[in-house]
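My questions all concern the structure below.
A single protein chain has been removed from this complex, and every other one stays in its place.
For chain A:
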Amino acid sequence: TPVSPQAFPLPSLPRKQPTVLVVCGPAQNGAIGLVCARHLRSFDYEPTIFYPKRSPDPLYRDFTTQCEKMDIPFLSYLPTEVQLINDAYNAVVDAVLGAEAEVTEGTEPCEAILATLKHIRIPIVSLDVPSGWSSESGAAGGISPAVLVSLAAPKECARRFLGRQHFVAGRFLPYDVQRKFELNPPEYPGTECVVAL
């Protein structure tokens, strides 16, 4: 999803290099992060991926190969010293957990990742839901993203999002699906696949 460039256009980035850390969880949300990283690379950003628990799904493994072949580095560990992350990157893409994740799972390494992300100072862009937020109830001591990209349509917990920019992305919902689920999505401008709410 080409959201990061809208929220953080290349010329506006504070660091000299347009570095972005993309943190990918073990399931679908993480896979979306991999695709996002690849497109960021083609938009001339310098993404780095942290993907500690790799899915065995063949499609997601292919996404990993595509990133590797595009020379996107994969970190072997996430520094717990948050200043290192603040210094090295302009923003973090949170692709750890999606709307389907159970809050009670509490499995590593997601818990440790989220504990670190809670303390970083650089902006977080969360894909679909802020990771660790319950789909129904929201924040309660979790991460505070600056930007939320709701995929297809906003989820329940998006009501509690307090960050500065909320986008909807994923312009593929057929009209009858939109009507059936009473989604009332915003109008996408022109041929854009992202719209700011």
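By definition in this document, a residue touches a chain if its C-beta (ideal position, glycine included) is under 8 Å from a C-beta of that chain, and two chains touch if they have at least 3 such contacts; residues count from 1.
What we mean here is this: contacts and distances are computed from a predicted model.
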> For the chain omitted from this view, which of "GPI-anchor transamidase", "DNA replication complex GINS protein PSF1", "NAD(P)H-hydrate epimerase" or "Signal recognition particle 9 kDa protein" is its UniProt protein name?
Replying inline: "NAD(P)H-hydrate epimerase"
>> Contact with the hidden chain only, please: which chain A residues?
In response: 2, 5-6, 42-43, 59, 61-62, 65-66, 69-71, 171-172, 174-176, 188, 190-191
